[in-house]
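Each remark here refers to the structure printed beneath this line.
The other protein chains are all here in position, but one chain of the complex has been omitted.
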Amino acid sequence: MRLGRLLFLPIFAFLLIFAIIPAFGVLSSSLTGTHGLSFTFYRQTFSQQYYNAFWTTTWLSLTSSVLAAIWGFVIAFALVRTSMTVLQRIITALSSTMANFAGLPLAVAFMATLGTSGILTLFLQQYLHVDIVAMGFNLAAFSGLFVAYLSFLTPLAVILMLPAVSSLHQEWEEAMYTLGASFFLYLRKVAVPVLLPSMIGTLGLLFANAFSTYVTSYELAGSSINLVPILIGYMVNGNVSMNLGLGDALSMEEMIVLGVSISFYFFAQRKSLLHAREGRSANAT
Amino acid sequence: MLTIHQLNKRFDHLQAVKDFNLVMQPGEFVTLLGPSGSGKTTVLRMVAGLESPTSGSIHLGDVDVTHLTPQKRNIGLVFQSYALFPNMSAYENIAFPLHVRKQDKHTIQKRVNELLALIGLTNRKDHLPHQLSGGERQRVALARALSFHPPLLLLDEPLSALDAKVRQSLRITLKEIQRTLGVTTLMVTHDQEEALELSDRIVVMAKGAVEQVGTAMDIYYAPQTAFTEGFIGETNPITAEVLDVIASPIGEKIYNLRWHHHVFSWLADRHIEPQGTSITIGIRPESFHFLPVGGHGSIEATIVDKLFFGSVTRFIVKLPDHTTVKVDAMSAISQQYPIGAKVGLLITDPRLPIGFVDEAVTMTANPS
Partner (left out) sequence: MRRKWISKIVIFFFILQMVIPVIGLMIFSIDNEGLFTLSSYQTLFTDPSFLSSLMNSLGISLVSVVLTILLVTPPIWYGYLYSPRILRVLEAMSFITFVLPGVVLGLAYVQFFSNPPFALAGTPTLLPFAFTLFGMPYYMQSVLNRLRHSEAKLYHDVARSLGSSNLRSLLRVQVPLLAPGILIGSILVFSIGMGEFTITQLTTGGSFMTLPIYLQVDFQNNPLAGAAMAVIALLIAIVLVSLTLGTFRRRKKRREAIHVNHSSVEQAV
């Protein structure tokens, strides 16, 4: 039996070589200047440009993930209340694709649809006389990225929230009604409080996802918007001059942001009341 | 109090409830009893307003509530799964409907504490539902449904998720609370013992339709349909000859029947069969009694098997024509009747006053 534990060896070695050691490599070279230990790179990250990049990335990620979380909650709620099996399946498959596997093609789809000569842009101009470009909409700027981010953050929010929302017992809602309460009171007093941990966790994950998004912003905006992942990418691509140390420092800061927001997710999962034994599960006791 | 008239409910292709009628008196405890899928819950949900009937009407007092939303019906409902709000303590759960009704703080506090005392959970009032045991949750759910003084209380299999001991003690609690508050109660169950013990009247349902309505005694001793007879307890179908029909002091019709030379009295419930015909009735195992062989006109029978059930023992007894019947007797006396022993068997109708039993026995003692 002991011998079986050898099966763990390759995978831990793999994780060590391809994740942990490289991550520590980033840490160590972010702290290594020309004369040993140095905080030069970190000091550089506090200059105006990088400070702005963090600010823009945070703001973009926060606004888009908050909206996606709220909208995703509403959608998950609606999905649970319809009994259309086939539709639910199709939506699940579509959401999962958009949320996890669409990346570049989705960005391209946005350019084809909402770019300056995109299909929808032209359609709106010609038939509805709405000129979204003149109204300030620009795929390569904050407004465009915001819409594009929503297109994968919303389905992600739906997927993350559905299990929690569908484990709300229908009896809670019905009990509310027989006790004299309205649907909105049910939302306010039961549904939202019970789902709050799950919503916060989802928000954490959405924020991390948005904060680390590279493909979408690279394809849509490239260098015309100042975002942390784009800047890190440029350090590697070396379109300008290779500055790996600065990239390492930025990466460390990004990893801290991601770590904090993702820990919300794991923490919130523990707090969830939904898994406490109540109601239907009492049958099993 | 509650009047349900010709209630029907269809789900797509399924007729879940068919021509359901029921009139409940104030303070009455009525039980819907039936196998799984017989439409009990659906009836209850329609009364509560959670499901809208396909046709028919529901009146609460003089008010037609058929199309009212559940909020406006003011009916207390206890769910099978309790449906306590998981984010609220026991106290808050019970107080919730009072908050909805915008009662003042002091009234709420007084009422909730009163109910907590009634269900014996004063010291647990700040626990969340998942910190309570099944039986405690059940009592909180009951208190919550009663807190706003609903004129009608609906219970959907309130005890089915609990283990046997707790169920037993909660039955008593439930009955006491119902009696104390005098609240009209409609309960759903598929546990016949529960129904027989708690109810003033029982509605037996099968396949969405009412099979029989009656008191526990009626349902038990005088099942009117084969379904009811088979569903509730055990029976021995016997075919007996009608010797005579007489009237009791309170005007009931009573048969004198003969079966294997044994003559006994039996309350006539269905339309009366004329003298000289044969009828088939279901005899409960405990309606048989043992006597010494040859005693008082009893049938001579042989004990072929004994099954120990705890407080009662079931005897399989062979009759002169080699058919068998099931007979229950208190285990305390079962020692007197070993397997193979010969006994005298007779039937008494437990619904009849003692006098009638005696009369029948006396009659047979002097065979004509």
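Order of writing sets the chain letters: A and B. Residues in each chain are counted from 1.
To be clear about the criterion, contacts are C-beta pairs under 8 Å (C-beta built on N, C-alpha and C of every residue); 3 or more make two chains touch, one makes a residue touch a chain.
Being a predicted model, the structure only gives us computed values, none of them experimental.
From the options A:Leu104, A:Val130 or A:Val192, the residue with contact to the unseen chain in the full assembly is A:Leu104. Contact with the chain not shown here comes from a single listed residue; of A:Ile75, A:Leu168 or A:Ala221, that residue is A:Ile75. Contact with the omitted chain, checked across A:Gln125, A:Ser212 or A:Asn226, is made by A:Ser212. The chain not displayed touches chain A at residues 1, 4-5, 7-8, 10-12, 14-15, 18-23, 25-26, 29, 71, 74-75, 77-79, 81-82, 85, 87-106, 108-114, 118-120, 150-151, 154-156, 158-160, 162-163, 166, 183, 205, 208, 212, 214-215, 219, 229, 232-233, 235-237, 244, 247-248, 251, 254-255, 258-259, 262.
By definition in this document, only the chains that are shown with their structure count from here on.
Rounded to a whole number, the gap between the C-alpha centres of chain A and chain B is 57 angstrom.
Contact residues of chain A toward chain B in the complex are 169, 171-172, 174-175, 177-182, 185, 189-190, 193-194, 273-274, 276-280, 282-283, 285. Chain B makes touch with chain A in their complex at residues 48-50, 69-71, 73-77, 79, 81-88, 96-97, 100-101, 128-130, 134, 137, 144-145, 148, 161.
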